[in-house]
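The complex appears here minus one protein chain, its other protein chains still in place.
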Amino acid sequence: MTAVQAVLLVLVAAAGSLVALTRDPLRQAMLTGVFGISLALLFLAFQAPDVALSQIGVGGVALPVMILLALAEVRAHERKRDDE
Amino acid sequence: MTRSARMVVFAVSAAGLATLMAVAFAGLPSFGDYSGRYGRIIAQIAIPDRAATNAVTFTAFDVRGVDTMVEEFIVFAAAIAAVALLRHLRGEPEREARPGDVLRPLTSPAVRVMGAALVGPTVVIALNLVAHGAITPGGGFQGGVVLAAGAVILVAAGGRVRLPPDEPPLLAEIVHGAGAAGFVLLGLAGLVFAGAFLDTTWAGHGTPGMLLSAGSIPLLNVATGLEVSGALIVIAAEFLEQEMLAMEPESS
Amino acid sequence: MTVLTYGVAGWLFLVGLAGIVRSNNVIGVVICLGVVQSSTYVLLLAIGYRTGAKAPILADIPTGTPVVDPVVQALTLTDVVVEATVTAVLLALAVQAHKRFGSLDPDAMTRMRG
Partner (left out) sequence: MNALAPLIVAVPMLTAALIAVAGRVVGARLAGVLALGATLGCAGLLVAVLVRLHGRIEPVWIGGWHPRDGVALGVSFTLDPLGVGLALFIAVLMALALVYGRGSLDPEPPHVHVLALVFLAGMVGFCLSGDLFNLFVFFELMSVSAFALTAIDVDEGAALEGSLNFAVTNTIGSFLAVIGIALVYARTGALNIAQAGHVFDHGHVDGLVAVALAFIACGFLVKAAVVPFHFWLADAYAVAPAAICIVLAGAMSELGVLGIVRVVFGVFGGPVAAHAEAVRTVLVVAGLATAVLGAVMAYAQDHLKRMLAFVTIGHVGLFLAGVAMLSSAGVGAIAVYVVADGCAKAALFACVGIVQRRLGHVSISALRGAGRDLRWTGAAFVLAAIVSIGLPATGPFLGKALLDDALIHGVGSWAVAIAVGASALTGAVLLSAASCVFLGRGRDEPGAPEYEPLTEPQPSTPVTMWAPVAVLLAAAIAIGVIPGVRHAAHVAGAQATAHGTIVHTVLGDTRAPAVHGSLPAPPAHDWLLSLLTVAIAFALAAYMLRHQRRPLHALRALHSGRVGDYVALLCAGAALFGGAFTLALH
């Protein structure tokens, strides 16, 4: 169990660093999904299935989708402006 | 500040914060050694006091139910805020959806088929999560999130959604308001029938492990499920609508 | 293990802040805020963890089995969902700001200064 936790902790730290230090927001959005799911796995290893369930839904689906939608909206707006 | 000055200030401060955290975390119990009495007592009384077999749900919806009520209202306020903030700028020309307009599908056909196939199971899982929150892992928050995820998949996969401009989906808006109101009303029921706000015992005790046990905890979970799913759908719909308005329609 | 766990919590906090400070994109700032917040989840759950104890789902285990702390889990559980919606508010602000300023660079949004 300890080994699993250790591996997941390292994974979470690495994914979190990648999210924070990546410049391109689109790539950041994708990495957020990875980070969110690795957090959920860590919570599972911490014997917190309730939190893990929440985290999968939020970190794995809701957050990335919202960020992608916001980015798409920004890009669409930019395209529209460039056309004019 | 110039960018480099800013980075220097941050680097020095971060080193300070790191030192502080090291000092503070050194005073924590070793990982895996924690045994606080608060959590221990709660785990002991969950079944005898409320017939709740999920100690986390028991904490979130009963012992510390008011925290959850407030958190639910943060979700509620955030959804209202997203709608209020995303309404159109006054100067921006509004594009009415004309008959015959087909909004560009967001995804490929394969994704759409997959999405549609996923919706049924997602909804079943979500309802299951909400219903059994007091018994097994799950509850209003988790179920609400999964339900909303299902709805978003459906919308994103469907592609051809046509939302009337300026009108967020009325149903989701009503659902999330009703969920928020429901939680407070259940709290008031506790005050009226059991003498304390958010007291859950008025709805009966029940047998541990059965669906209808743990007083009004399952009802509070349903209210939360409505609130969370409704709010997330309202938010997603609002972003989707923005995007579609910004997109030029293809003539079919 | 103690050092690793709490170290990761502290690291996420600082690396998220670093991301915010050096970001040139408001949406990136919002994403990094999520990283900062995740450090609080890791810290809370790590504090409540007990080696060898079970998850606090009492239906599956005999009475009296040691369980990990349910309180920190309840605190974290609700926070996770709240994070999503607060992020939505920030994203909404960012989208509107982009329409106004034509840029997502926070350094370009300085109507108010001095």
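Each chain carries a letter (A, B and C) given by its place in the written order, and its residues are counted from 1.
Definition applied: a residue touches a chain if its C-beta (ideal position, glycine included) is under 8 Å from a C-beta of that chain, and two chains touch if they have at least 3 such contacts.
If you're wondering where the values come from, they're calculated on a predicted model, not measured in any experiment.
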Touched by the hidden chain, restricted to displayed chains: B, C
From B:Gly144, B:Gly190 or B:Pro218, residue that would touch the chain that is not displayed: B:Gly190
Missing-chain contacts mapped onto chain B: 1, 3, 6-7, 9-10, 12-14, 16-17, 20-21, 23-29, 34, 36-39, 41-42, 62-67, 69-71, 73-74, 76-78, 80-81, 83-85, 87, 89-91, 170, 173-174, 176-178, 180-181, 184-185, 187-188, 190-191, 194-201
Contact set of chain C toward the excluded chain (per top definition): 13, 17, 20-23, 26, 29, 33, 36-37, 39-40, 43-44, 47, 71-72, 75, 79, 82, 86, 89-90, 93-94, 96-97, 100-101, 106-107, 109-114
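The rule is short, and it goes like this: only the chains that are shown with their structure count from here on.
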Length of the line joining the C-alpha centres of chain A and chain B, rounded to whole Å: 17
Cα-centroid distance, chain A relative to chain C, in whole angstrom: 11
For chain B, residues contacting two or more additional chains: 54, 56-57, 137, 139, 141-142, 145, 232, 235, 239, 242
Contacts with 2+ other chains: residues of chain C: 1, 5, 18, 46, 49, 51, 55-57, 67-68, 73, 77, 80-81, 84, 88, 91-92, 95, 99
Residues of chain A touching chain B in the complex: 48-51, 53-54, 57-58, 61-62, 65-66, 69-70, 72-73, 76-77, 80, 83
Touch list for chain A against partner chain C, complex: 2, 5-6, 9-10, 12-13, 16-17, 19-21, 23, 25, 28-29, 32, 35, 39, 42-43, 46-51, 54-55, 58-59, 62-63, 66-67, 70-71, 73-74, 77, 81
Residues of chain C defined as touching chain B within the complex: 1-2, 5-7, 9-10, 13-14, 17-18, 21-22, 46-52, 55-59, 63, 67-75, 77-82, 84-86, 88-89, 91-93, 95-96, 99-100
